[in-house]
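Notes follow the structure.
Every protein chain of the complex appears in place save one, which is left out.
Presenting chain A:
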Amino acid sequence: MSSYNNNSVRLNAATKVAVFGGTHGNEMSGVTLVNLWMKNSNEIQRKGVETKPFITNPKAVEKCTRYVDTDLNRAFTAENLSAPGGESLPYEVWRAQEINNMFGPKGSPEAYDVIFDLHNTTSNMGCTLILESSKDHFNLQMMNYIKKALAPASCLVLLNEHPLLKYSTSRSVAKHPVGLEVGPQPQGVLRSNIFDSMRVIIKHALDFIELFNEDVEFPPCTVEVFRVLERVDYPRDANGNIIAMVHPNLQDCDWEPLNPGDPMFQTFDGKTIHYQGPGTVYPTFINEAAYYEKQQAFVTTKRETLVASAVKKS
């Protein structure tokens, strides 16, 4: 599961960096922070790199809704990015093409080096960094740096490399996409503590980039990650209606072990449904509001230790 490379990974300086907010228009920490930084970006500037704050889904932000036509954070597929139709396309598909032109093109040498995409969740996930590739040594080193800077406060890493469950995020146009997910926070609500946490994570992330650009070498390190295994839906009846809720023993227990036989759901008339998987898993995104329509009550993960190669500017 871990990759080890004796040689240091050499990369170009990270000079094109962006911070996205409002990819989901009702996730308020990101919307608020990016709006603040668009007025005054001093806080996010570092020597040698200009960080661009950007509201990705302004129509959704205006209506304080997750999306207008379709989820922007699922819209960056190759098919969508090359679809003809311009403004007659669903709003978020058209917007994805615009974002790809400004910050990509995805997969090309001109694409932005790093994009941070700010999200909130109704789940009790605390501070979470989302990684899309286990071989992105730059991101692994940055996440290691952030975790150490925040300690003893917790900041966990979720790795979504699953061939079927991985999705095409707004940040995926960059060479090094980083998702920030902080919860719990209701949609449409701004909580001070959650806002402050997200702000501090970005501060440390940009500090890392500045150090990297100043030729600091980050030695090999290990990073504990939670790798996405599968999506678990709510029990439903023949008509597709939800017939049970996340069990009180599982509610708010993101990242804690779920063992075979443990309570998982509670029907509306009080019966318990137990987890029947083959082994212990670590659930997360437990009871995220936006995932009811995506048939997801939670995702299961397994713990893994990745080894990051040394990383230095070339």
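Note that in this section a residue touches a chain if its C-beta (ideal position, glycine included) is under 8 Å from a C-beta of that chain, and two chains touch if they have at least 3 such contacts; residues count from 1.
Just so it is clear, contacts and distances are computed from a predicted model.
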{"item": "Choices \"BHLH domain-containing protein\", \"N-acetyltransferase domain-containing protein\", \"Prefoldin subunit 6\" or \"N-acyl-aromatic-L-amino acid amidohydrolase\" - which one is the UniProt name of the chain not shown", "value": "\"N-acyl-aromatic-L-amino acid amidohydrolase\""}
{"item": "Selected residue (touches chain absent from view) among A:102, A:153 or A:189", "value": "A:189"}
{"item": "Hidden-chain contact residue, picked from the options A:97, A:266 or A:296", "value": "A:266"}
{"item": "Missing-partner contacts on chain A, residue numbers", "value": "32, 35-36, 64, 122, 184-193, 195, 241-242, 245-248, 251, 266, 268-270, 287, 289-290, 292-293"}
